[in-house]
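All protein chains but one are shown at their positions in the complex.
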Amino acid sequence: MTAILSVRDLHINFGGVKAADGVDLEIFPHELVAVIGPNGSGKTTFLNLCTGYISPSQGSVTFEGQAITDLRPRQITRRGIARAFQIPQLFTGHSLIDNVMLAIAAQRGIWQPFRPLAQREYLDEARRTLGLLSLDEAADLPTATLPEGMRKLADIAIALALKPRLLLLDEPTSGVSTAEKFPLMDKIVSVLRAGKITALFVEHDMDMVERYADRVLVWDAGRVIATGAPGEILRSADVLERVIGVS
Amino acid sequence: MSSAYIPLIVDGLADAALIFFVAVGLTLVFSVMRILNVAHGSFYALGAYISVVIGLWLTGRGGPVLGLAALVISPVLIAVLLGPLIELTLLRWTYGRPEALQILVTFGLFLILEDAQKLIFGVQPYSQDTPMQILGITRIGGIVYLNYQLILVLMAVLVAVGLRLMLKRTRIGKLIVTVVTDQELAQTLGIDSSRVFILAFSLGVFLAALGGALASPTVGVAPGLGSETIVLAFAVAAIGGLGQIEGAALAAILVGLTRSAAIYFAPEFQPVAPYLVMLAVLLVRPFGLFGSIGLRRI
Partner (left out) sequence: MTLRHIIGLALIAAVLPLAVPWLGFVFTLAVGKGLAALGVAVLLRGGLISIGHALYFAVGAYATAFLMRNDGINEFLLLLLLSTVVATLVGLVVGVFMVRYRAIFFAMLNLAVSMVFFTLLSKMYHVTGGTDGLRVATPTLFGFAPSRVQFNSVLQYGSLILMIGAALIVDRYLRSPLGEALSAVHSNEVRLEYLGVSARRVILIAYAASAALAGLGGTVTAFAVGHIVPELSYWTISGQLVLIAVLGGIGGTPGAFIGAFFLELVRTFAVGFAADAWNVIIGIALLIVIFFLPEGLYGLLHRTGKQGSTP
């Protein structure tokens, strides 16, 4: 099978720190891949490089067979990669449903100066998207007032509204209480499966990785040090020591 | 270099010195309080008016040499009276609010100060060039220098070095730097940022008023001085990089020399010169010569 995303020999330094030090990896269609690794190992930097927020000093990123290495975030988004952030990135002046409608409009054509954003079609679709993540109750609340867990979800809802073929999730359940983590991830995963969306998620909770990931990429010091099925990776002594700090 | 250009350069540097005082005050206030003070030019104008009035009064009592003292007394007076008053009543309220509001509050202050000047000093121009006359001239190698211009340049250098030393060496300077670099850290260290703000703002007022006072012997003091000065100071501060002391110094020299070159070669373009320099610099370096901005963490 050909990879949907393939990354070759990616390098970037921040003041001498090698945040990416020869990253090589491939993501295949319809996979759900977990990214694990200690803090500062370059996981978020990798997402920034893949989406054009920063440019690598060396190496290439290819999406669906086309090089996207030097494109800007908006160009990469238009090609079908969406992202949800570690720190939720919301339009704080707008209500939750407006946030999602903006994403829908962005996908269908933002250059409409005279039809209202709140048109029937967009409203319906935005409600559907919010419903998928059980956010319908909060639809009309200003995003600035939402609690952190809901802000994370709102961020994911915006990314889903873009109808991506590849979704990058940066710690999707980090602001959510332990009891809610599994039901929430269940919802996200069922949306991904239903939409045949390939996804990659950064995660610290090994139970989540074990339960949801098809494959795991282990990060350390700016490179992928191991990859494989969760079962074998999470039982590897070397990985456990480096990532989780137990020996 | 042909010696014919020396007067041009001296004129340019003297001009640069005056611009520097007011621009460095603006940039200092911006770096500490993150506020672009539109009323900053009005302190320059006030400095000019008050030093002329006090200068005339002192000259009447103790002769022209005593009149020189007015150039230093009046900026101190303005800074002490207006600095804390304005910081405490108006600016304090604007911290953390949208930029548009901050700029507008200072614009409101600008409007008030402009008319207050007209009401107090009238609309007739004042001129008082005694300080320049009594300092006389120096002749070196057949070229005549105005001593007053040389003193201006010297003072600007002293102020630049003094500011840098103050920020680096003194306790209050270190407090200011801490507040600038990390507001949260400053709070956890128990630094009274309120006092730092009052001090920094008053210092900014002093520098603007000093610029005006020192400029007063070289120009006619009339309404409109404040509004002309503030746009010039903006341009210089932007060229140097907002919040950058060395940047303001370099930018002032650049603008001063360009303006004096324009006066010699194409006088009608003298007023545009600073803005053309600004547009050229910002086109290449969007945050000014010494400015920079980091990526937001996401």
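In order of appearance the chains are A and B, and numbering begins at 1 in each one.
Just so it is clear, a residue touches a chain if its C-beta (ideal position, glycine included) is under 8 Å from a C-beta of that chain, and two chains touch if they have at least 3 such contacts.
None of these values were measured; they are calculated from a predicted model.
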Listed residues A:Leu10, A:Val35 or A:Leu90, member touching the removed chain: A:Leu90
Candidates A:Gly40, A:Pro73 or A:Gly228 - the one touching the absent chain: A:Pro73
Which residue of A:Glu31, A:Asp98, A:Glu171 or A:Glu203 touches the chain not shown here: A:Asp98
Residue, one of B:Tyr126, B:Tyr145 or B:Tyr275, that touches the chain absent here: B:Tyr275
Among B:Val65, B:Leu111, B:Val161 or B:Leu189, the residue in touch with the chain that has been omitted: B:Leu111
Residues of chain A (touch criterion as defined above) contacting the omitted chain: 51, 53, 72-75, 77-78, 82-83, 89-94, 98, 101-103, 105-107, 109-118, 158, 162
For chain B, residues in touch with the removed chain: 30, 36, 38, 90, 93, 98-101, 103-105, 107-112, 114-116, 118-119, 123, 227, 231, 234-235, 238, 242, 268-269, 271-272, 275-276, 278-279, 282-283, 286-287, 296, 298
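By definition in this document, only the chains that are shown with their structure count from here on.
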Approximate Å spacing (C-alpha centroids) for the pair chain A, chain B: 50
